[in-house]
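Every protein chain but one is kept in place in this view of the complex.
What follows is subunit A.
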């Protein structure tokens, strides 16, 4: 089971008081061991994504690869979770506007003991709860269903409001696609979250630059994105979304800052397809399928072996 200073299944030291104390939190800067652990977990996300999509025969490789470090940092450093207790009421929540990256989340949920790992082996098969998009009624550990883009930030805000009424203090992380910024409801929720001073709501934009029909800024421009969030009353941070040390430091700071009354938006600059050279270089991998030889090359590259020329022959089209 995963163990880190923050994310481990430690009891709440404040009991019913629910206020996180500084000593409960790890220092802001992650240790080299933590960084190595998070990098290994990000590799695990990519390898499992390849393994699971091979079962379905088609899937969202590149959309998942762009947020592998985000998944790893959130689930193994930032979030307060309890192993085997997916419904622990004081847990931090994670919602995905870009639900199509769920294939990368499932292995982490299994790792946390929320459901048996064997379920992964039947990904997308009839009767298996794990589909391309996450379903909270079927998959323990999925905090909210996704699939229609644009709803998640509203639902996350609702969790903040409900937690506030129930006297619970947890953080709510909502990962949004950059194409998702085109949905009007995102901005309804952004306006409302600032109005409600939802300081424990953290939006993360996976700014990988692509959506299904091409480059985000060609399909429908969203810049200046940071200015938009600031104008809506959010505290904005821009970060390299593949640098686990930077991500962990930022998320730790956000968690420690109990005086923040603004919701926080993390714009994570990422590469769609990060970790597999031919996906990074070619558009069109939003949905794809790997031939066996391409799969082997991708795995080798993720495992840190030099990329061979055969990789470039990969063609998902």
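Everything below uses one rule, namely that a contact is a pair of C-beta atoms (placed from the backbone, for glycine too) under 8 Å apart; a residue touches a chain by one contact, two chains touch by 3 or more; residues count from 1.
Here is the rule we go by: contacts and distances are computed from a predicted model.
A.B. asks: Of the options "Transketolase", "3-isopropylmalate dehydratase small subunit", "Electron transfer flavoprotein subunit beta" or "Dihydroorotase", which is the UniProt protein name for the chain that has been left out of view?
C.D. replies: "Transketolase"
A.B. asks: For the full complex, which residue in A:119, A:192 or A:287 touches the chain that was left out?
C.D. replies: Of the listed residues, the one touching the omitted chain is A:192.
A.B. asks: Taking the entire complex into account, which one of A:159, A:181 or A:298 touches the absent chain?
C.D. replies: A:159
A.B. asks: Give the residue, chosen from A:143, A:206 or A:294, that touches the chain omitted from the document.
C.D. replies: Looking across A:143, A:206 or A:294, the contact with the absent chain belongs to A:143.
A.B. asks: Applying the definition given at the start, please give the residues of subunit A touching the unseen chain.
C.D. replies: 89, 93, 136-137, 143-145, 147-148, 151-152, 154-163, 165-166, 168, 184-185, 188-189, 191-192, 195-196
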